[in-house]
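Removed: one protein chain of the complex. Kept in place: all other protein chains.
Note that the chains take the letters A and B in the order they are written out, and that residue 1 is the start of every chain.
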Amino acid sequence: MDKTLNNKAWFLVLPVLVLVAFSAILPLMTVVNYAFNDTFGQNEFFWAGIDWFEEMVTSDRLHEALGRQILFSVIILAIEVPLGIFIALNMPKKGFWASFCLVLMALPLLIPFNVVGTIWQIFGRVDIGLLGHTLAAMGIDYNYTNDPIDAWITVIVMDVWHWTSLVALLCYAGLQSIPQAYYQAAKIDQATRWSVFRYIELPKMKGVLLIAVLLRFMDSFMIYTEPFVVTGGGPGNSTTFLSIDLAKMATGQFDLGPAAAFSIMYFLVILLISWVFYTVMTNLDREENR
Amino acid sequence: MRIRSSAIVMTVYLLFLLIPIYWLINMSLKTNTEITSTFSVWPQTFTLQNYVTILTDPSWYMGYVNSLIYVTMNVVISLTVALPAAYAFSRYNFMGDKHLFFWLLTNRMAPPAVFALPFFQLYSSVGLFDTHIAIALAHCLFNVPLAVWILEGFMRGVPKEIDETAYIDGYSFPKFFIRIFMPLIASGIGVAAFFCFMFSWVELLLSRTLATVNAKSIAATMTRTVSASGMDWGVLAAAGVLTIVPGALVIYFVRNYIAKGFALGRV
Partner (left out) sequence: MSRITLSKLAHSYLANPTSDADFALKEMDHVWQDGGAYALLGASGCGKTTLLNIISGLVRPSQGRVLFGDTDVTDAATTERNIAQVFQFPVVYDTMTVRDNLAFPLRNRGMDAAYIAKRVGQIAQMIGMEDILSKKARGLTADAKQKISLGRGMVREDVNAILFDEPLTVIDPHMKWELRTQLKQLHREFGHTMIYVTHDQTEALTFAQKVVVMHEGRVVQMGTPEELFETPAHTFVGYFIGSPGMNLLDAEIAGSEARLQGVSVSLGAAYGPTTGRTQIGIRPDYVTVSDQGLPVTVRRVEDVGRHRIVRAEFAGQPLNAILPEGMTLPADPRVAFAAGKINVYANDWRIAPMGA
């Protein structure tokens, strides 16, 4: 749609600006203030320059958390995106069963994050959880509170459980927009199942997949509550992701300076990666239009 | 053949989704003694005591009330400011519109952990700490950008001619917006409200940081179930089940819009 140029539109955007400024810019300024100063409390600040940043950039603790975070996000995307597409392709197209699946699939998305954590914390426990108990009964040595590998598996399965439906529902919405004639034409053209997917379904899902990948990347990169409830970041530091580490630093140890510096870098990293994702995908889109 | 294989896939997937939830419900109907002493797939000594505990103890049920209050406030605030903004983005070009839109979206990408502490200090200094409005405003950080984004997608689907016809017919902007335009994008508003509800309802970190007593959310309440006699699993499970209920209700009401809604009106 062609839009008209109208700078009065700013008045319509003003409420959002004021609100977001209050809830985003002011706090960010506080963060910046902490990041460049040292304090002994009571609002006394000493200029610390980029000391905190230096400390953070060179800190092994941060490197490890970042490494774990990237690994986690990559695994999550590698499982949830293909699985979500697969589920979307298998969903009933219409009628009672379609709404039935939609409602049940949306359910995990509306469970508070900490309850998701609680559910899996209980579910995985060897003494009282169905999963842990069953695995133990099968002779598999599984204990997410002691074994880092088990802890990782639990956290990943939990995230898959929690969020795959989002990817699936987005893809499903994309698939729904394909007119029946496309499938009929493909039949007549003797297209294989793979061709139908590759040339009809995938192109139609691309827009929503972009949204899905972006959302899943951002949210998995910021994940805090669920692993915190299940593993508390442990055993050891094995499931301490960036947000958990940050919260430990800021609200646990009150290392405000380093935490603030950490925050800023964290935010910038997310922005950078999201921006790269976004540009790469929109560019691909534009090239195809040429 | 294809229908059968996809039915199997869906059954397996839905079981995977539902079994952990079932386990939670199962545990919420057991006594603590049964939970810790015997292992059973359904309650041997069926009890509603855990639910009674929650619904009679103000420190528990006020958690729900508080959560519902700030979630509702958040939905109202988010939609009120997002509607005109989304209209502006969908209809007009103005100085810096593209940058502003991207900047709004970046707020959706901000990790709540980054904002937790500054929020705490900001709201403490203006005397809003431990109030519902503080949490509602804090959640606007990620809900307003999302609401603008969703609504903009739906509004783009409404032909511009409708606006022009209304102005020719002598409608003023506010009258046109409320009487004609909002009914047209009613499903979009519903979807945006759904997402705002969802993200505000499920969030823990900010709501826990910003409230201690008066506005304490149910999510935060649940983190304190360790009593003298050890973990109170039954009550914890029952509290968990009760947090799923509002979400399930909301899903049930919007079930016909879910598919379109999740595509954010952009397919």
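Here is the rule we use: a residue touches a chain if its C-beta (ideal position, glycine included) is under 8 Å from a C-beta of that chain, and two chains touch if they have at least 3 such contacts.
Small disclaimer: the values here were computed from a predicted structure and weren't measured.
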(request) Name every shown chain in contact with the chain that has been left out of the document. (result) A
(request) From the listed residues A:Phe22, A:Phe86, A:Phe100 or A:Tyr199, report the one that touches the chain absent from this view. (result) A:Tyr199
(message) Among A:Val57, A:Leu71 or A:Ala185, exactly one should touch the missing chain; which is it?
(response) A:Ala185
(request) Pick out the residues on chain A that sit against the missing chain. (result) 179, 181-182, 184-185, 187-192, 195, 199-200, 203, 288-290
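Just so it is clear, only the chains that are shown with their structure count from here on.
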(request) Report, in whole Å, the distance between the mean C-alpha point of chain A and the mean C-alpha point of chain B. (result) 16
(message) Give the list of chain B residues in touch with chain A in this complex.
(response) 5-6, 9-10, 13-14, 16-21, 23-24, 27, 35-36, 39, 41, 77, 80-82, 84-85, 87-95, 97, 100, 104, 106-119, 121-122, 137-138, 140-141, 144-145, 148, 156, 160, 198, 201-205, 209, 218-219, 222-223, 233, 236-237, 240, 243-244, 246-248, 250-252, 255-256, 258-264, 266-267
(request) Would you mind writing out the residues of chain A in touch with chain B in their complex? (result) 1, 3-10, 12-13, 15-17, 19-20, 22-24, 26-28, 30-31, 86-87, 89-92, 99, 101-115, 118-120, 122-123, 127-131, 133, 161, 165-166, 169-170, 172-174, 176-177, 204, 207-208, 211, 218, 221-222, 224-225, 229, 242-243, 246-247, 250-251, 256, 259-260, 263-264, 266-267, 270-271, 274
